[in-house]
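Working notes for the structure below.
Complex shown without one protein chain; remaining protein chains in place.
Chains here go by letter, A and B, matching the order in which they are written, and residues are numbered from 1 within each.
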Amino acid sequence: MAERSIARPNYAAGVLAGIWLVIVAMPVVWMISWAVQRRSEYLANGPLALPRNVTFGNVQAVIAAGFTKYMVNSAIVTVASIVLTLVLALPAAYAIVRSREWLAGTVFRMFLLGLAIPAQATIIPVYWILTRLGLYDTLTGIVLPTVAFGLPLVILILAGSLRDVSGELYEAMTVDGAGPLRAFFRLTLPLSRGAITTVAIFSGLNAWNGFIFPLILTQSPEKRVATLGLWDFQQEYGVDVPMLMTAVLLSALPVLFLYLFARRWLVAGLAGVGGK
Amino acid sequence: MTTPAHISRRSLLGLAGLGAGALTLGTAGCGSGGQGASNAAAGIDVWCLKDDVQNKIQQAAIDRFNATAKAKAKITAYDNDPYKQKLRIAMGSPQQPDVFFNWGGGSIRQYVQNDLLADLTPMLNGDPAFKAKFIPSVLDAGKIGDKYYGIPNRGMQPVIMFYSQQALDKAKVSAPPATWSELLSQVDRFKAAGITPFALAGSQAWTLLMWLEYLVDRIGGPAVFGGIAAGDRNGWRDPAITQALNAIIDLVKRGGFDSNFASVNYDGDVGAGTLFAQGKAAMHLMGSWEYTAQLDQHPAFVKDALRSAAFPAFEGGKGDAKAVVGNPTNYFSVTKRSRNVDSAKEFLKAMASDAYVDDWIANGDVPAITGLESKIAQSKDAQFGSFVYKMVQDASSFQLSWDQAIENKYAQPMLTNLQKVFLGQLDAKGFVDAMVALP
């Protein structure tokens, strides 16, 4: 009898799940519905009307307005952030787990503390430093602080995963005559591919979605990233809700592909995003 | 024996190399930073507000200039709010524009104080014919101290009481209000006819400021804010300010604006301008750019219904009913660090050409240039153009928008507090106290 009480369908939960579904899904439905109609149709029929003549003309308009360039900039920032993050964090996590020197331990504690730093609050000095380095209005200028503030969580995740590589394997490699560097490439890296993918996706999403650093640290349209491009469109085409929604949806396209084809890794990477 | 260590050092150098590679990413394209000899290849970076209509004219001027000049000019454009911010941040960095659009007054004062702008006085005094082209009061409004830092190369932008003739007809109102009490009685008539008396893009506080600017000017004259702009914070205690704020509170209470005005945007046509054009609102107190914007987005409305009037007089007020507030014009200034200061100045001169002025007139704008009466009278927007030209020439004063004139750090609190007055969160005394108490 008691058993049935847990196994029986949970109607209350079902109803609540349905309500939540409406709350989550309706805005997405509206966005899509607005994106596939003409501006005149949207203005005439109001936001609730379903599109009568589905059009993809807004995509062309968005591309013509230069949004692809912004997407490319975002992609450059994203790839550069991932590469730089991995290049910096992997050796560090390796040493934090394997090294017996005091520095490694101290550094780990520093990064743990660093988890708590709110990146947004440091924008003024970051701006000051980057202008002095001549990196104002460059994509590099976006990459540097983005990577720096992502490092603590990345190193934490990597270190956690690297710990799972057993000491015996390292000993076996040492017996075979391998130094720490060879062990790093032959043993550590191959065995932590899962964690590496996770942090790569995390850093990538972080960079792709970044707003405040690009907002303050870049100015010219040639250096504009997609998130800023959206804001720019809002100011300029606040007029054109269909076009704006098209741009919003386009900016989510790369993440959507990840979601469709690498869901497991995306979810793992997303779980890391909240840390910042 | 030491091989592993060698590898490890080399690989670290490799990592450093990668890092350095990343560092150079994107720096190649950076603008015209740095001082030094004139460098035609660096070009002239011209910053201005994003405006599809106006920037076509700007671009045409640039194309004419580039046809002969060695240093080529190009436009970088931003929307209103981001523009001021981007400009400020860029001026604090080495990557400054060469020529930039501004509002004169407070918008460039700190740049002058930090010695960032080129003094244009010699250029004007050295070429009297060039100097004589501009309406003197407008040219002088671009002065900081006794030097010129800006050339008034744009249209004049007084704030105008736009009204829809159709809406007036519908509510059986014969003419736009000539006095404040007339305005109040019209509010009731428009409401009775189911029309919002005034469109207001209240989510952007600068649209609210226009009401305060005109009311204070009508009640106490231009000197009231003049003192505040000059740095006297006790100037806010002037009774004209309190009276103007109370008039605003009264107007809001009477339903002069839509109850949801604070949600309404200005940018784009999903905003106050569209409500006005669609006949949902009878009047719209806005800068003269509203005319060109409506011409672009709702040409039929401009033809059939859009008319302009001066802000009404205030009974018992000391101010002149012909005085004007707004942006006397926009100015173009040249940065000192520009690698092409001379070419940039040449560009400013080229922009005062007849072709450029004609383009503005054809667009429905009124440049700050003397002797344009006949040209404007022959233009396709003759009615509106002549109205603006006469309005400015007859004006006893042309006060710069307060948020541009006042010191930067007071602009935002002023706008926020005024928004609170409109929302009923602050009374006149609360506003005055808050403004006087600012650090």
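Everything that follows uses one rule, which is that contacts are C-beta pairs under 8 Å (C-beta built on N, C-alpha and C of every residue); 3 or more make two chains touch, one makes a residue touch a chain.
Rule of thumb we're sticking to: contacts and distances are computed from a predicted model.
Colleague: Between "GntR family transcriptional regulator", "Heme exporter protein B", "Carbon-monoxide dehydrogenase large subunit" or "ABC transporter", which matches the UniProt record of the unshown chain?
Modeller: Answer from the UniProt record of the missing subunit chain: "ABC transporter".
Colleague: List the displayed chains that the omitted chain touches in the full complex.
Modeller: Output: missing chain touches A, B.
Colleague: Determine which one of A:Ala61, A:Ala75 or A:Val107 touches the chain that has been left out.
Modeller: Of these options, the touching residue for the absent chain is A:Val107.
Colleague: So one chain is hidden, and I want to know which residue out of B:Asn66, B:Asn80 or B:Ser203 touches that hidden chain in the complete assembly.
Modeller: B:Ser203
Colleague: Would you mind spotting which of A:Val36, A:Val126, A:Leu139 or A:Ile196 touches the chain that isn't drawn?
Modeller: Checking the options A:Val36, A:Val126, A:Leu139 or A:Ile196, the one contacting the hidden chain is A:Val126.
Colleague: So which bits of chain A touch the chain we can't see?
Modeller: 2-3, 5-6, 10, 13, 16-17, 20-21, 23-25, 27-28, 30-31, 34, 43, 46-48, 87-89, 91-92, 94-96, 98-104, 107, 110-126, 128-129, 144-145, 147-149, 151-153, 155-157, 159-161, 163, 167, 170-171, 173-175, 177-181, 183-184, 198, 208-209, 211-212, 216, 226-228, 230-231, 233-234, 241, 244-245, 248, 251-252, 255-256, 259, 267-268, 270-275
Colleague: Would you write out the residues of chain B that touch the absent chain, in ascending order?
Modeller: Chain B touches the missing chain through residues 1-2, 4-6, 8-9, 12, 15-16, 19, 85, 88-89, 91-92, 110-111, 114, 116, 202-203, 205, 258-265, 270, 274-275, 408-409, 411-413, 416-417, 419-420, 423, 425-426, 434, 437, 439.
Note that in this section only the chains that are shown with their structure count from here on.
Colleague: Please tell me the distance, in whole Å, between the geometric centres of chain A and chain B computed from their C-alpha atoms.
Modeller: About 38 Å, centre to centre.
Colleague: Over in the complex, which chain A residues touch chain B? Could you list them?
Modeller: It is residues 43, 76, 80, 83-84, 87-88, 91, 127, 131, 134-141, 143, 179-182, 216, 219-223, 231-232, 234-241 of chain A that touch chain B.
Colleague: Residue numbers of chain B touching chain A in their complex, please.
Modeller: 3-5, 7-8, 11, 15, 18-19, 22-27, 29-31, 33, 50, 76, 79-82, 86, 89-90, 92-95, 265, 267-271, 297
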